[in-house]
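Provided herewith is a single structure, encoded as structure tokens, for subsequent inquiry.
All protein chains but one are shown at their positions in the complex.
Lettered A and B in written order, each chain numbered from 1.
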Amino acid sequence: MSKLRLRHAAPALLVAVFLLALTACGTEYPNSTFNRHTDFNTSIDALWDRLLFWGTIVFVFVEAALVVTLIKYRKRAGGPEAKQIHGNAALEITWTAIPAVILVLIAVPTVKTIFETQAPAPAGALKVEVIGHQWWWEFHYPELGITTANELYLPVGRTASFELKTKDVLHSFWIPQMGGKRDLITNKSNFMWFTPNADLQSSVWNGFCTEYCGTSHANMKIRLYTVQPDEFASWAAHQAKPAVYPAAEPATPATPATPAIPAARGAQPTPAPVEDVGYMFPTADLPDHVIPKTPTPAGLTYDDALLAQGDPTAGQLGFMIGGCIGCHAINGLPGAVSTIGPDLTHIASRHTIAAGLFPNDGPHLARWIKNARLMKPGILMNTIGRGQYDPLLKITQEAGLDDKQIADVVAYLQKLK
Amino acid sequence: MATIAAPSLASAEDAYAENSGIWSWITTTDHKRIGTLYLWTALFFFLVGGLEAVLIRTQLAKPNMGFVSAETYNQLFTMHGTTMVFLAIMPLSAAFFNYLIPLQIGARDVAFPRLNAFSYWVFLFGGIFITVPILFQVAPNGGWFGYAPLTTNQFSAGPNIDFWVLGLQILGISSLAAAFNFITTIINLRAPGMTLMRMPMFTWMSFVVQFLLVLAFPPITIALFFLLMDRFFGTTFYEIAAGADPLLWQHLFWVFGHPEVYILILPAFGLVSEVLPTFSKKPLFGYNVMVYSGIMIGTLGFGVWAHHMFAVGMGPVADSIFSMMTMLIAIPTGVKIFNWIATMWSGEIRFTVPMKFAIALIAMFTIGGISGVMHSSPPADLQQTDTYFIVAHFHYVLFGGSIMGIFAGIYHYYPKMTGRFLNESAGNWHFWLNFIGFNLTFFPMHFSGMLGMPRRIYTYDAGQGWDLFNMLSTVGTYILVVSTSIFVVNFLRSRTRGLKAGNDPWGAGTLEWSIPSPPPDYNFAQIPEVTSRYPLWDLKDPAKTAGIAHSHADSATITDAHAVPVHEETERHTAKSLGIPMPFPTSKPFFTALAMVSMFSGLLFRRSGHDSIALTVVVGGALLFVSGLYSWLTSPLE
Partner (left out) sequence: MSSHAAAAHGAHGAGHDDGHAHHHYTTTGLEHRKIAIWAFIGSECMLFASLISTYLIYKGRSIVGPFPHTEWVNEAGVVFKPILNIPVTSASTFVLLMSSLAMVLALQAVQLKDTPLPDGANWWTRAQRSSQGWLLMTALLGMTFLGFQAFEFASFVHEGLTIKTNLFGSTFYTLTGFHGAHVTAGVLWLFTLLFIDRKRGLGPKDELIVDIAALYWHFVDVVWIAIFTLVYLIQ
């Protein structure tokens, strides 16, 4: 009895799974590979449709043949005896030939698409250098003089041509809505290009590292903003400028606010006031799927009330004495030129920190500075908070910044729009 | 002679009495006992790998779970893959190679019984060596594919990868030794009249697999040797600073890795090719084509490795070539599927548990095959590779294919191995829960993959559209836990409580069913003279084999082997009473294997900075190994 029930339940359950999967197509899938938002993915999706079409036909045919055979020739009382057939050359040739024909129908467009999508990028493409690090992304726009990290802006309607490299292990650059992925190979440059459709509204996409690269492989994400050309131009113009704090010195010549670093102002020939903010994808328009929901570790506490008291000037000093400049560059802060960690020049113009792992807001930034290794396993960034236990080195940080000093650094970083 | 009466069973127990105790297992050279050891050990590792999978799926049940840490997760997925490939499916196949090949070809043992024991012990020690570290949180964590340069000292300074490199090297030696043995056995120990084209399909597919092992393991041996040299002796094979090309590892690994896929699947194909004819009451449809397609799959398998590397930027020409080579493999594989269905067509299908598993293989492997063709197309693969779509694909191939086939084999051959049936009703529960759980686990992965979920991530954020599919997969995994538990209990209980099975409980047609269950140590009291592919059907039901080619007894061969016509042997004797010389039991393979494994493990002391201990253990192990070999080779076999 139970046996019978189980047997009947099985196909029903399977059908349920298939149906569930099908109905699921109606809801929103923010990282779907099926949308033809670029020329690259249009080619791939066309090929996919063909593969799915033939795959479905073969699937239905084979499974139907199997089921019919099982029903028709099941042993039953008074049923016919087995017919002793040992083979049939004509049949066997047929079912060798038909798959061969189907494969030709797949192979021809495949090869065509391979050569199309791997052709050199069209002239006038926007060049972007992608450099993989354990576990974050460095982006250069060599023609525009921009260096940024983890968040990428591209204008719609213009081809983006990527040169992919890695500083350490292998990674893979993938933004599912834009097309296929390409690996970042040590001691080699790889290339890939795609053109976001010109009629695409300004939008945000998730990207991922898809080559296993160690402990925090899961935490190496990308945000891509495909924006209108004028928005991109505004963004790019601002990003190319140094970010100097305090800004707008001609307006307030008296009482230098930062006696600690007088060289900062003198060193910059054309200081751009940081309040002059270029285009940034509006926070209010961010779709839910690009807002990180990673929980912060329970053991990592920080009094968020301190953030309101953060002093950016002291924070700028803290950025240097806290050791931040050992790894991070800020174009506009003399001495902050290291390329070990992400470039923080316009960090306040980004929506996320830690390669898409947390929202870029005060509480997260403060906790991140305090003990990044608790928030993102295995990473290179030191535990900065005084008295914090470093889970990688397994020691307690005796020096470092206290919570108030961290609030100052946060305040400073938040000025770097 | 005609019945299996009580007295002969008593003598069976006598025969086995002297074969009990742990020492008898350590010293055994009997291919059936070694096969049994392989089966038990591999099933144990299968459960270990399954447990790892359960932990993985628990962590992924919901977004942002904190069930295990990132580091633990990475060790778990690395060890799940490594365990299932090298410690579960391969040795489960090896269990059947050992147990069945000599029985199917009418031989009394393998060509090199002691080498066979050596292969098993090396496998066991290697398996322990690579598995134990996970208990101490220092298990390998570079993925089962171990891509350089992540596995070099620069990025993996701990001992984790050392266990992996050395462990795989050890396991490779086991597989190679076994492969030389089985190639020789199949070429040289077939009963008179058993031409190559009369061999049972399982033996044929196993034969192909042995060649794949012999040719595919050297490249990974070399790749691992380079890594070993890099990690322990400072060479530069994968050193970034020295200008190394990380694709070297990938090419060497996949030159092994793709044939490895066929090493994993072809034995299962062989097993279902035994099960389907038996329960359809018909010979296998298109035997010759089945053989040729198996050979084709194996051969083409060496020309497609770079389809694992479409994302590395090999250029359009290489992509196109490897793409088309890969598509070609779909043809012989498709032929197999159709021929199996045609085997059942016009038969009398009995839905026994082994038959259900065999049918499930056809149904499920087809899905894996179709998704396989989908990523043989490089542009499409660029959206699929390293996502859960691939995870779905290869689980349909390896679980829906290999594991289903192996379960079919276990249910089919358990009566032969133990003399008792596995419980049918528990078997049905196992099958249906397994079938449902498998599909519920892996079918949704097609969707999570195509909807953008990368592989090998220990966690994912909420709101990515993957939550439902992951939850379904996890629920499916728990159903698999239930079904596997039922199997384990059934497997253990039926040894003593199962219904008794005679020589030929299923009405099968090949030689292994002509002798008692379990077979006596000498297998065949008289070597049968074979005249067709289904000798036992020739004997019992000639109508079934009337349509296939037969030869008359070849007198020359018969004289040579003193073979007698195919017959059933129902009486149980001992080799001694029949005067059949059997290989002596010996502990030499055991200790030689132990010495070899200690030699490798000595290198671990170099990681901890104890160079002199390392040198002592390595050199000492090597000397013991060589003296073990000398002592083994100079002592008589039988």
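Simple rule for what comes next: contacts are C-beta pairs under 8 Å (C-beta built on N, C-alpha and C of every residue); 3 or more make two chains touch, one makes a residue touch a chain.
What you see is a predicted model; the values in this text were computed from it and never measured.
Of the chains on view, those touched by the hidden chain across the whole complex are B. Check B:Ala111, B:Leu166 or B:Leu361 against the missing chain and you find that the one touching it is B:Ala111.
Note that of B:Thr299, B:Gln526 or B:Thr570, the residue touching the chain absent from this view is B:Gln526. Which of B:Phe45, B:Tyr73 or B:Phe237 touches the hidden chain is settled by the complete complex: it is B:Phe237.
Contact residues of chain B toward the unshown chain are 108, 111-112, 176, 179-181, 183-184, 187-190, 192, 194, 210, 214-219, 221-223, 225-226, 229, 233-237, 241-245, 248, 252, 255, 522, 525-527, 560-564, 577-581, 630, 637.
The definition used in the following text is that only the chains that are shown with their structure count from here on.
Interface residues of chain B, counted against chain A in their complex, comprise 63-64, 66, 69-71, 74, 141-143, 147, 149-150, 155, 240, 243-247, 280-283, 285-289, 311-313, 315-316, 319-320, 323-324, 327-328, 330-331, 334-335, 337-339, 341-342, 344-351, 359, 362-363, 366-367, 370-371, 373-374, 377-387, 425, 428-429, 432-433, 435-436, 439-440, 443-444, 446-447, 450-465, 468-469, 472, 543-548. Touching chain B in their complex are the following residues of chain A: 3, 6-7, 9-10, 13-14, 17-18, 20-21, 24, 27-34, 41, 43-44, 47-48, 51-52, 54-55, 58-59, 62-63, 65-66, 69-70, 73-75, 79-88, 91-92, 95-96, 99-100, 103, 106-107, 110-111, 113-115, 117-118, 134, 168-170, 172, 174, 176-177, 179-183, 185-188, 190-191, 206, 208-219, 288-289, 291-295, 377-378.
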